[in-house]
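Every protein chain but one is kept in place in this view of the complex.
Chain nomenclature is as follows: A, B and C, assigned in order of appearance, with residue numbering initiated at 1 for each chain independently.
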Amino acid sequence: MTEVVATNETILVVGGGISGMTAALEAAETGKRVVLVEKRPFLGGRVSQLYKYFPKLCHPTCGQEINQRRIKMNPNITVLTMAEVTGLEGEPGAYTATVKLTPRYVNDNCTACGECAKVVEAEFDNEFDYGMSKRKGAYLPHVMAHPMQYVLDPRIIGTDDAQKAKEACKYDAIDLDMEEREIQFPCGAVIWATGWKPYDAAKIQPYGYDRFENVITNVEFERMADPKGPTGGKIIRPSDGKEAKNIAFIQCAGSRDRNHLFHCSRICCMASLKQTHYVVDAYEDAQVTIYYIDIRAIDRFEDFYQNVRAMDNVSFVKSKVANIITDKDGNPICRGVDTEGYHRYENTHDLVVLATGMEPSVSKSDFPVDIVINREGFIEPDPANGGVFAAGSASDALDVNRAVQHATGAALKAIQVVNRVAGAEG
Amino acid sequence: MSDEKKFAAFICTGCGIGDRLDVKQLEMTATRDGKMQSCQTHEMLCSKEGVAMIQNAIDNDGANHIMIAACSRRAKVEAFHFPTVAMSRANLREGVIWARPEGDEHQETTQEMADDYIRMACAEVRFMEVPEPSGEQGEVKNILIVGGGVSGMTAALEAAAAGFHCHIVEKEGQLGGWAAKWHKRIPFRAAPEGTPNSLTAHLPEPVDNDVAELIAQVEANDKITVHLNARVTRTSGAPGRFSADITTESGQTVTENYGAIIQASGWKPFDIDSLPEYGHQHPDVVTNVELEELARQAGDGPIKRPSDGKEVKSVAFVQNAGQAADKEGYLPYHSGIGDLVSIKQALYFKAQNGEDCDTTILYNNLRTPGAAGEDFYRSGQQKMVIFTKGEVNEVTSGGNGATVKFKDKILDEDVELAVDLVVLDIGMVPNSGPDPYAANESIEDMSDEDQQAAKEEMASETAVTVESILNLDYRQGTDLPQLKWGFTDSHFICFPYETRRTGIYACGPVRRPMDIKQAQDDATGAAMKAIQAAVHAASGEAVHPRVGDLSYPRFRKEGCTQCKRCTVECPFGAINEDEERYPQFNESRCRRCGTCMGACPVRVISFANYSIDTVGQQLKNVEIPDEFEEKPRILVLACENDAYPALDQAAMSGQEISPWARVIPVRCLGSVSLSWITDSMNSGYDGVIMMGCKRGDDYQCHFVRGSTMAAERMRKVGDTLQTLNLEPDRVVVHEVAITDIERAPRLIKEMEEVIERVGLSPFKF
Amino acid sequence: MAKYEYSYYPGCSSQDGASSSNLKRSIETMCEELDVKLNEIPDWNCCSASIGYGSGGVLPRMSLSARNIALSEQHNPGQDIVATCAACWLATKEASERFKDDENFFQEANTVLAEANLKMTNQTPIRHMCEVLVEDIGYEKLAEGVKKPLEGVKIAGYVGCQTNRPFGIAGESFENPMYLDKMVESLGGEAITTYEKKVQCCGGALAFSEPEKSQEMIKGIIEAAYDNGADMIATPCPLCQANVEIYQDQINERFGTKFEMPVVYYSQLISVAYGRSAEDAALDGQIIKAKKLEDIASK
Partner (left out) sequence: MSDMNTAMVEKYRNDFLKEVEANVEEGHWVKMCMQCGVCSGSCPLGPHWAHPPQEIFMMIRAGKRDEVLSSDSMWMCTSCYNCIVRCPRELPITHIMHGLATYAKRLGLAPKNQPTSQFSEIFWNNMMKRGRVNELKLGLSLYFKDGFSQGIKNALANQKLGMNMMKAKRMSPAEFFGGHGVKDISGLQKMIKKAEEIELAKLNANK
């Protein structure tokens, strides 16, 4: 297990998504020591599960590759995966962090050769594909994962599978005796980059995500479009594998809604416009309907919206869909009223994609330290937060570009604190 | 380090390499063909023991050039980290055994592949040197900030708080920019934790303008020097040694050195007078910028209409006036914050003119994003601001007040609304200097004569209309290149501070339209990057994306023909020409992509660890079987950031890669020298594939134009092939994304088919 | 002493000779079996349901509920008010919530009550009988007392509107409440959990004033039950029961359908499953006989 060498001049970055990686890298590349703590077994966060970015329609893995290379090459950064910050005490310039390390059951000897996965039989829902595919009980989270090391699912520990995996490993990389442990180390400033999670679509009961197979979320759709995803990049309906050509996007699914999230999640409009490209690129005879309250293509993204709007096979309906029902063939039917001039509709689609919003992934009660948040649970910049600075989507619903911008600024805020420590000590 | 090169090879036999390949043969290849002075194997080279073995060879045997044959150069980077020596890596795992099926029938070709990769890596390292910093720059903890608005001031305060000195250059007579003129500002924060959803809940309201406080902080900060009524009249040098002339209106000039530069030159309001349908010519039709002035003049009292001074009792806000439309004379984008501004201003009226002042906002798509935005929308509604989706056709006036003609999209009817005052939500236009590439890019498709004419016309136009902000004395123009519509934003989503002029970062509304909150966040990020650029320049390291790279371009002066291709093609405008018209590389401006190397027709440009030879010798050291063996050879030059990882991942996910392919990662396709192509053709390769990033408007090349340059250069390769009597199909350039895991191997397969069709190369000797 | 005791608000339609008198009869049987004692609020009055608004303003309407609350406080102190009619429950609960939210309004209501020498503190929880079953008794307990499981009876649980919205039962979803299905399963019956019209409006009071429009919706409710293979529809709401059951003749005439779908109350299901007679379960109150239940009752 990685040794953590840290002092009061060290910056702790909590969360290894794109914001956390950025903050860690910007600080480390300016010569600061950084400990980067990530809960999942790999870095990259939600961005690694995206197929393309708006508005360029380029691939997030491209930037991921660069960032991972930067991390691999930078000796200033210590990465702890499967780790969670459970305690933070002290004051700016002199904190003590407590980090819980969950066993991976695989050590740094792992060469990612994959022999363990071949022999393990147990299969589980693949969280990387939001449960739309299965993975083995010994698995590489995804093909770009960093660290490039396998993980043993705790559910196989104590079973024959675990033993088989251990025996298959030629490099003594599997350690079934690993236990959860807690470590403590000092740090001078903390960057809180715990990001977001998709709002639980099952809670949006009128849309029947929990009842209808052909109602999925935008994050699931993103996996579906990815050639490395559960359907090999084919846009099909979960119920019967039929090509999904007539697709509805429902905006503000959970956002701008007192029943769910008060806030506007900012990115969902652009995400649906982007995903519309996936559909029209996949099928010549595609039909896309976007149901919206306001299309929030912010500032320079307006032309991206106008381009989609100009497509013959895409229609926009200013309406929050009232509810979804299904017909005998499992086709979802969106019901509602086009508010521009009051036209009722009952439109049958092959597939409905809910543009579910973003909520902070850490709730107030789970913060190890007092922190100022707003009604939505996002961290507000406040002097009361001391040497703890939010970065990225922990501070608001942000797109990747804005999140990275914000994280870069957060790195400087943390550097200012540790520079004061260095000044005082030096 | 001693001058003598001492070569050592290390071969890993783990991960199946030892099972699948004849390791003895590999060792022999390394020592005999690869001329390595020693060769050691280890069953797990990345283990502590394996790494110790290598370290021992370096420390005790004096090995200073090492070749590691194991997994991909992308794997086990932390383990194989030997910064003091030159190192090459032969990719036997992802590149060979994982890319090829098992079985006797494949054994021969698989072993050949592995042997070739060993030869290639040995050849590469033989021609490599350990890069060392040039020492051309020192540590300069001084930052130049152009623009004294909120963005510039924030950048200065944040950089100062990290220990850097800052000079702010402001063209006006006072700090603060537009924001200082606002009556109040949009709230930054959403409703606090615990706020109930009730009609009377306290939601965010317009906040008192606090720019004056910011100005006071700047003025009180002893690390910040402010130059008012001043402009930057000349900027030269490079990160770590920028020199700028700051000239005041009175003509006095001071010159100072800077480590890095921040351009926070802000924005200007769109000229709505150019669109008479909005009726701005009438006194009671004002822009949202002008309304701020009216509101300030009123103090906390009622806002009066300009025509006759009557207290305003009804206001209509026309959203997106002249914005977000594909119409002649309109801005194709919108400010993104106009709806928040109008809510703020409607609330001025509710507060100052009384609750019975009616305010109607005619929006298109109401854009109040995020948590604070949506709460502010609710806040406006609570105070009875009326919102409707309306398409405004015309604003007219008969003198006092004005009438808005619009279509109410909800009620589906045409309306004429008479009000005391109409406020136009106008767009934000970036305050950029002239785009160094504007002329070239838009006229690329024209004929040569038209191009010349267009260039001249544009030159004369830009000369009168756009003033330079930075006055860079760069070979490629005076200012930062622009992305779209005059904004000097980064092209990359993951890297918002990517800049095409190293060490110079834009922030605030010159990048994209934004409000005070965003501008302050952005300025903080830009300050971070500026500080980092200064730090990197001091240590001689490259900045993003090849962070930490100490190599830099050098050239053999005696061979240089002064053709200027390098100075013209450098995507970062790094290269100037000196008085004798030789290239001046300014390495801290350089991003180490090698485009200059690829551009140079006489092959005089090189990097310590990346040169014509480090690649050229690799391809020459591949064994080319004679034609009777019927084993073609396909050279693949793959961009190390996208295509190479795609091939790696293809192997990892079980895809086969052609046994005829020999893949060489390159920094960028822009660095590919034509000589490599002709050399490979002459050596008997049957095909060459270049895999680079997407080009065009949505280019994905991290060195901006490298991929484009390669494609352009290769267009001319056809002629060369023809003189050699070779089919042009033998050399292709593909755009390959990192996600092309299935496609990348398929492209190689397609080349196999081409070779099958046109036959093997006649140049096999 | 009974295990559970509540202040009972039966409502106008449950009275003898009124349209859901069978609800009250079966509720009483069910409560006997479950050891629930119901103390009727003395001299209770109409809640004005959801249709009184044409003539009654907010305060007059809510005052009606205030009187019932006040009477309950006075005569059945400390007992939760339990209603069996959706409209009664909704109107009373809504009034109670409104009094809580708006102190001024609460004072006004007490001023009004003073006219009849009454006053209320408005501390009494207003509950639906289904909440009592789900929260106080529980499905497990409910299953324990079953003597004659409703084996093989396919039941479409029709929750309707006002038992479900805006308050709902036991935190269940407004769109897909499951408690009726769970009750049916506890009783050994076969719940049609996919019954898609379970929360479809039957027209409510508009069944009287807008019969054509309402009957179209009722038709959908019955049709879906047939499509799902239901033997009968079960509901907690007296107005739903009446609207869905009694107009089937007229619907058949209007639309050429051949509906003959029994519509029963959950309380009838429980009474039968607990071994009581068809009469005790008030099955004689059915216009369309619930044959399968009668058969079980007579076994």
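FYI, a residue touches a chain if its C-beta (ideal position, glycine included) is under 8 Å from a C-beta of that chain, and two chains touch if they have at least 3 such contacts.
Predicted model only: the values in this text are computed from it and were never measured.
Engineer: The chain left out here touches which displayed chains?
Structural biologist: The chain that is not shown touches these displayed chains: A, B, C.
Engineer: Given the contact definition stated above, which residue among A:48, A:126, A:194 or A:319 touches the chain not shown here?
Structural biologist: Considering the complete complex, A:319 is the one touching the chain left out.
Engineer: Determine which one of B:13, B:320 or B:360 touches the chain that has been left out.
Structural biologist: Going through B:13, B:320 or B:360 one by one, B:360 is the residue touching the chain not shown.
Engineer: Among B:56, B:84, B:174 or B:197, which residue is in contact with the omitted chain in the full complex?
Structural biologist: B:197
Engineer: Please give every residue of chain A in contact with the chain that is not shown.
Structural biologist: With respect to the unshown chain, the touching residues of chain A are 206, 252, 256-260, 293, 318-323, 335-339, 342, 344.
Engineer: Which parts of chain C are in contact with the chain that was left out?
Structural biologist: 12-13, 15-22, 43-46, 48-60, 63-64, 67, 108, 111-113, 115-118, 161-162, 164-166, 174, 200-201, 203-206, 208-210, 213-214, 217, 242, 246-247, 249-250, 284-287
Engineer: If the hidden chain were put back, which residues of chain B would touch it?
Structural biologist: 197, 199, 314, 316, 356, 358, 360, 366, 377-378, 381-382, 384, 386-389, 408, 410-411, 415, 417
In the analysis below, only the chains that are shown with their structure count from here on.
Engineer: Measuring from CA centroids, which chain ends up nearest the centre of the complete protein set?
Structural biologist: Answer for the innermost chain: A.
Engineer: Where are there more C-beta contacts: A-B or A-C?
Structural biologist: Pair with the higher count of C-beta contacts: A-B.
Engineer: Determine the centre-to-centre distance between chain B and chain C, using the mean Cα coordinates as centres, and give it in whole Å.
Structural biologist: Result: the chain centres lie 65 Å from each other.
Engineer: Chain A to chain B: how many Å between their CA centres?
Structural biologist: About 23 Å separates the centre of chain A from that of chain B.
Engineer: Averaging over Cα atoms per chain, report the distance between chain A and chain C in Å.
Structural biologist: So the centroids are 46 Å from each other.
Engineer: What residues in chain C touch two or more of the other chains?
Structural biologist: none
Engineer: Could you pull out the residues of chain A that touch at least 2 other chains?
Structural biologist: Residues of chain A touching two or more partner chains: there are none.
Engineer: Within the complex, which stretch of chain B touches chain A?
Structural biologist: Within the complex, chain B contacts chain A at residues 14-16, 44, 46-47, 71, 74-78, 81, 158-159, 161-163, 189-195, 197, 324, 326, 332-337, 363, 365-375, 389, 409-410, 412, 484-485, 487, 489, 491-497, 512-514, 518, 521-525, 527-529, 531-532, 535-536, 544-545, 547-548, 641-642, 645, 649, 652-653, 693-694, 698, 700, 702, 737-739, 741-742.
Engineer: In the complex formed with chain C, which residues of chain A make contact?
Structural biologist: Checking each residue of chain A against chain C gives 205-206, 208, 210-211, 323, 325-326.
Engineer: Would you mind writing out the residues of chain A in touch with chain B in their complex?
Structural biologist: That would be residues 18, 26, 29-31, 51, 53, 56-67, 69-70, 72-75, 109, 111-113, 143-144, 148, 170-171, 226-228, 256, 258, 262-264, 266, 294-303, 306, 318, 339-342, 364, 372-378, 380, 396-398, 400-402, 404-413, 415-416, 419, 423 of chain A.
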